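With one protein chain withheld, the remaining protein chains of the complex are depicted in position.
Coming up: chain A.
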Amino acid sequence: MSALLEKHIVELLQERDEKAISLLYEHYGDTLYGVAKKVVRDEELAQDVLQESFVKIWKKSDSYDASKAKLFTWLFRITRNTAIDKLRSVNTKTDKEIQMDVSDVYNLGVDSIKPEFMDVRENLDKIEEKYQIVLEALFFEGMTQQEASDELNIPLGTIKSRLKIGLRELKKIYGPSMMLALLLNLM
């Protein structure tokens, strides 16, 4: 997203103009929906999460501090935390009420992938799996590094380095031309 548009949205948010939510949905809706879906692994739940997240974004718009985080980072935090909370509450309910395996309850619908992201997604598959696993565990599954280490049976130090490489060296994995294509796509 261009810095100018981001600034405009932030201003609208601070003026409590509903147009801000409309613009945010337009520019980040798919990405945040993807984040929610990735965490809860269920379409209906992901829709609930996205709704709740946008309501939170709207309610908390006063608390956004541009000097502390970029707009997307803030949106991501809210959506991710909402999704993780949702997943926890559903899991406890399921555990308590019907003692059923989570995977039976969730309908694993087919992702409706935006065509423009198709090639990106193909490229995503090219990220070495070992980085992907760590990134997903930490970003989407709400695991701490220690939990990821236990869960994935990878030493904590390796988790740390893979996360760093996965995140900080993302550009290198993709290569400059890919990054450019991505950025143009996303703008």
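Following the convention adopted for this analysis, contacts are C-beta pairs under 8 Å (C-beta built on N, C-alpha and C of every residue); 3 or more make two chains touch, one makes a residue touch a chain; residues count from 1.
We take it that contacts and distances are computed from a predicted model.
The listed choices are "Bifunctional protein PyrR", "Polar amino acid transport system ATP-binding protein", "Regulator of SigK" or "Phenylacetate-CoA oxygenase subunit PaaC"; the UniProt protein name belonging to the chain that is not shown reads "Regulator of SigK".
Residue in contact with the omitted chain (choice from A:51, A:92 or A:158): A:51. Counting the whole complex, the residues of chain A in touch with the unshown chain are 16, 18, 21-22, 25, 29-35, 37-38, 43, 47, 50-51, 54-55, 58-59, 68-70, 72-73, 76-77, 80-81, 111-114, 117, 120-121, 123-124, 135, 138-140, 144-145, 160, 163-164, 167-168, 170-171, 179, 182-183, 186.
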